[in-house]
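Presented below is the structure to which this report refers.
Here the complex is missing one protein chain, while the rest keep their positions.
Right after this comes subunit A.
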Amino acid sequence: MSLNVAQRRLLQEYRSLTNNPPEGITAGPISEDDLLHWECLIQGPEGTPFEGGVFPAELKFPNDYPHMPPSMKFLGDVFHPNVYPSGLVCISILHPPGDDPNHYETASERWSPIQSVEKILLSVMSMLAEPNDESPANVEAAKMWRERRSEYEARVKASVRASLGL
């Protein structure tokens, strides 16, 4: 059986990520049986409370990838305004094409088939550094980030240390 569009493109991206790994990011399919299910590791960006942390996450791709975006979920605890308590990442690049019914995002920020796993993960890294508190996924984190920044940073640092087993 031949590979379909989504599988072929994901293999292509995997090859690209293997040949030319971007800094701070590792990603690949969990098993050869299911190319639509990836696991990735993101390093916490330097100069942020996430610095030093390594955050595992899973990416699930739809069958009509790349026309529709994957979903991304952190597997560990990530206290962040744009990450749901379940770990699900809420970021505009992962939202399907078209305009946001809530008008938080313009179409230009949303998913487009020219995006890639690499771009998603880079966006998530920059999201970790600069939260967007306009449409928070984790209201508690958003409030704390806005009003008590030092407390937020302390909490994030503590969870990073805990995740590293320190």
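Going forward, contacts are C-beta pairs under 8 Å (C-beta built on N, C-alpha and C of every residue); 3 or more make two chains touch, one makes a residue touch a chain; residues count from 1.
As a convention for this text, contacts and distances are computed from a predicted model.
Undergrad: Out of "Probable cytosolic iron-sulfur protein assembly protein 1", "Postreplication repair E3 ubiquitin-protein ligase RAD18", "DNA replication complex GINS protein PSF2" or "N-terminal acetyltransferase-related", which one is the UniProt protein name for the chain not included here?
TA: Checked against "Probable cytosolic iron-sulfur protein assembly protein 1", "Postreplication repair E3 ubiquitin-protein ligase RAD18", "DNA replication complex GINS protein PSF2" or "N-terminal acetyltransferase-related": the hidden chain maps to "Postreplication repair E3 ubiquitin-protein ligase RAD18".
Undergrad: For the chain left off this view, which of A:Glu32, A:Glu130 or A:Glu147 is in contact with it?
TA: A:Glu32
Undergrad: Taking the full complex into account, find the residue in A:Ser112, A:Asn132 or A:Ser163 that is in contact with the omitted chain.
TA: Spelled out, the listed residue whose C-beta touches the missing chain is A:Ser112.
Undergrad: Touching the hidden chain in the full complex, which residues of subunit A are there? Just list them.
TA: Contact residues on subunit A toward the absent chain are 1-9, 11-13, 15-16, 18-20, 32-36, 63-64, 66-68, 97-98, 107-108, 112-114, 116.
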